[in-house]
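Following: one structure in structure tokens, then a few remarks.
One chain of protein is taken out of this complex; the other chains stay put.
Chain lettering (A, B and C) follows the sequence in which the chains are written, and residue indices restart at 1 in each chain.
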Amino acid sequence: MLKADNLGVKANGTDIINALTFNPAEERIHVIMGPNGSGKSTLSRALAGHPNYEITGGRIELNGTDITDLSPTEIAKSGLILGFQHPPKVEGVGIKPFLRKVLEAQDGYSAEEIDELIKEKGEAVGMTEEQLNRNINEGFSGGERKRLEVLQGLLLGPEVLILDEPDSGVDVDSLRVIAAGIEQLYENGTTVVIITHYGNLLNHLDEEKITVHLFQDGEIVTTGDSSLVREIEEKGFNQVFRECGCN
Amino acid sequence: MLKADNLGVKANGTDIINALTFNPAEERIHVIMGPNGSGKSTLSRALAGHPNYEITGGRIELNGTDITDLSPTEIAKSGLILGFQHPPKVEGVGIKPFLRKVLEAQDGYSAEEIDELIKEKGEAVGMTEEQLNRNINEGFSGGERKRLEVLQGLLLGPEVLILDEPDSGVDVDSLRVIAAGIEQLYENGTTVVIITHYGNLLNHLDEEKITVHLFQDGEIVTTGDSSLVREIEEKGFNQVFRECGCN
Amino acid sequence: MVAINNLKTRSFDKTGIEKQIEEIVDRNDEPNWVTDLRYRAANAYDGAPLDDPVISDPLEFLTNHKETPADRIKSLEDLPEETKALLDKLGISELEQRAITGLTIQDDREMIDSSFRSQWEERGVIVAPMEDAVKEYPEVRERFSGLFTPEESKLLAYHTAIWSGGIFLRVKEGEKIDIPLHLFFLIQQEGLAQAPHIIIWAEEGSEVQLVEGCTAPVLPKTSLHLDMTELYIEEDARVDLTVLQNWPEYVHTRPTQRGTIEEGGELSITTVGLGPGKSNVTDPQYWVEANGRVEINSITLSKGESLVDLGGSIYLEGDGSSGANNSKGVIMDNSRTITRGVISAEAQETKGHISCDALVMNDGARMETYPGLSSSVDNAELSHEAAIGKIKEEELFYLMSRGLDEEEATQLIVQGFVNPVIEGLPNGFLDEVKQIIDLSVQGEM
Partner (left out) sequence: MVAINNLKTRSFDKTGIEKQIEEIVDRNDEPNWVTDLRYRAANAYDGAPLDDPVISDPLEFLTNHKETPADRIKSLEDLPEETKALLDKLGISELEQRAITGLTIQDDREMIDSSFRSQWEERGVIVAPMEDAVKEYPEVRERFSGLFTPEESKLLAYHTAIWSGGIFLRVKEGEKIDIPLHLFFLIQQEGLAQAPHIIIWAEEGSEVQLVEGCTAPVLPKTSLHLDMTELYIEEDARVDLTVLQNWPEYVHTRPTQRGTIEEGGELSITTVGLGPGKSNVTDPQYWVEANGRVEINSITLSKGESLVDLGGSIYLEGDGSSGANNSKGVIMDNSRTITRGVISAEAQETKGHISCDALVMNDGARMETYPGLSSSVDNAELSHEAAIGKIKEEELFYLMSRGLDEEEATQLIVQGFVNPVIEGLPNGFLDEVKQIIDLSVQGEM
């Protein structure tokens, strides 16, 4: 269970988040929406321990353990994984050797099991053998990059998976596959947190499972069910914020 | 009216076409199909006067004038225009200044008329003002490049327009726009010759207007109506060639 | 740099420099510090090194001058036709034409200066002929020769000894000048020297855009032009300098630029070399402080038997500083062009990029590039790229297959090649540049 209490985050010398409290309930799919520059990505990168994001106050807890000052490695090992908004290419590093190295760190997997697992989960997100034999994100389209993020989520089965814009730069087929991956993670007990601009992805998810958080100026200004998404799509952020008295 | 009689073409020191005769009837849309390496692109580039294609024999006539040994410039001015299979980028050269220069060579156009024409025909092939303000093929997708080729055909209204694979690397929307452009050219009296691998484009054209030529080893082995395309899509080249005794 | 050094001392040359200094001092009535600096430089000449691929003895040019004295330009009417036409194309009014060309016209300087200078002074810009500036503005003393010493090389010693002409430009703190300031150097023989000295000083937070034209319609045959520009870009100041060079075929030019860019400052220099002269050798140097930036862009049309040798060292001395050196060349006839930009990263989080692109238009034209990158820190990002080649056959065929002839197609491609460098230039300027390119290409066909 993830708890961020009274969190402050600074990036490039500017305070982006001041006193955020975000305790996403387990066994839900959480959706964070908000205007550009409201601090959604900052939150996700700060939670994952990015060195450029300085935590200026508050505390992050995962299953009762303080992870506020841990390294990205330790945070990942504690069970919080971030799916990147812009997953980078890594020249010369094959996806499979990388995933093998990542999974070797997890107990109880043999080399054969790992290869079998990569193949099986790879198929689940519609990645071909040829794609899995490439280097990390080399020659990948937006959709393929995001599939690889979800694949890593499926392989690691973390306590909390944050997906930063899994639906941007993604075609319809990929969207469907990514949604299916999210459902599967949910079924397996992962708390999924999705940062998004649009409702498209939500069309492919079971709306009953979704909690929506609206972000503004580094704060969660309101939380509700999936109808909030429809409201935003119809009226835009400004009007919704005005109506809820959140701005 | 285009007439290629007993044509021989050499490229990179190899004879590709030996004794080809190709007299596409006017007021038709001609489709050339054939296996890879059968000499379709060689024919189109040789007709347009590409310096790397040496004409080793025979004669090319356009409206009774011998154009066999003319420069690409003179061939274009005589009324034969080639739409490229891989239209190159030209760094720093804007589409509009280029088209203006091309159209200035044609009599009877004022600068204003030219700009009006580019705008109007650009809209016909679904190219935005922003795209038309770019440099030639800069940042263009496959579909956008092919639209620009058709746009040039529409602006120049040539006697003969050869389109080399206008449908490769092209999405469905572009395909539709390109087909509409071809129909318009046909209506205006241009003899359109399309080189293609697939029947997709033909689905968007009036099949009644189409004559199909099958190419093999630098020769036209058979000519027929659009049903030939369906036959090839079903059976493949080899079987069709076998059945017609063309191989 | 291939150097053909000639270190023999020629006593009559020394006399030549001193005689020239005497003439200048007699005419100018300049402050003692200027004259002292001239004599210090004259003394340094013999011992200073000379590293030049062409000139083995700069003093040779002294004697040549004497043989062909040039006409003096006394008013606008005496301007060569092409210069007049270019000024017209630039959209510069007749009043302004008198002012800007007047900067180097000695005879009626006072009259023109007064209106031109006071006009700019109202906007916060001091702009004055360098001969006047050394007398009128005490602050010139610490800036003059602040970024070089005459002992560095024979050419700098020679320049410092015999400089005349040039301007002093100072933009006051925080002033943002929103119209470009034209500096048109119409170099004519004045005494025996073609060695203008330019100081550009942008105070903290100021901004200015300068367009500098250099041409020499009345220079005697085979002359040597040695100008020096010292640039002081203070904190957060921004200077955009565009230099148009159009030297006749018989002039050797050795322009020197030195600049310091203080914290957060920006210097952008675009050099359009339409006529490089017989030889053009330059190795500008820039020192960049924290978060400062320097960008050198150049386009060179090398023709005839020209030798063009473009260096350019950028020292990234402050954390977060950055530099770029982008050159493009259109290489024609029997000319030879060499580029050798160097960027040294000596501080944290610095960035540098060098690029060199050249179109070689015919056999016999020679293009060479020897860029350099040097990093002694672990988080600098330095890169370079270069491409030397001909016009791509496929592009040419593409344009021709639409009905353009080979010349038109080639002109379009060459214009497209230089376009990214020149597109920011003022319109009249741009048209002029394009026309010269078209004519050059035509000459090649």
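Definition applied: a contact is a pair of C-beta atoms (placed from the backbone, for glycine too) under 8 Å apart; a residue touches a chain by one contact, two chains touch by 3 or more.
These numbers come from a predicted model, not from an experiment.
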Touch partners, limited to displayed chains, of the chain removed from view: A, C
Contact with the hidden chain (one of A:V9, A:I81 or A:I114): A:I81
Full-complex contact with the absent chain, from A:P35, A:G57 or A:P72: A:P72
Residue in contact with the excluded chain [from C:V54, C:A386 or C:I436]: C:A386
Residue touching the undisplayed chain, where the options are C:G124, C:P180 or C:G372: C:G372
For chain A, the residues touching the chain missing from this view: 48-52, 71-73, 75-77, 81-82, 84, 87-88, 90-93, 97-98, 101-102, 105-106, 135, 152, 156
Residues in chain C touching the chain absent from view: 345, 358, 360-390
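Here is the rule we go by: only the chains that are shown with their structure count from here on.
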Two chains sharing the most contacts, counting C-beta pairs only: B-C
Chain occupying the middle, per Cα centroid: C
Chain centre separation in whole Å, for chain B relative to chain A (CA means): 49
Inter-centroid spacing, chain C versus chain A (mean Cα positions, whole Å): 54
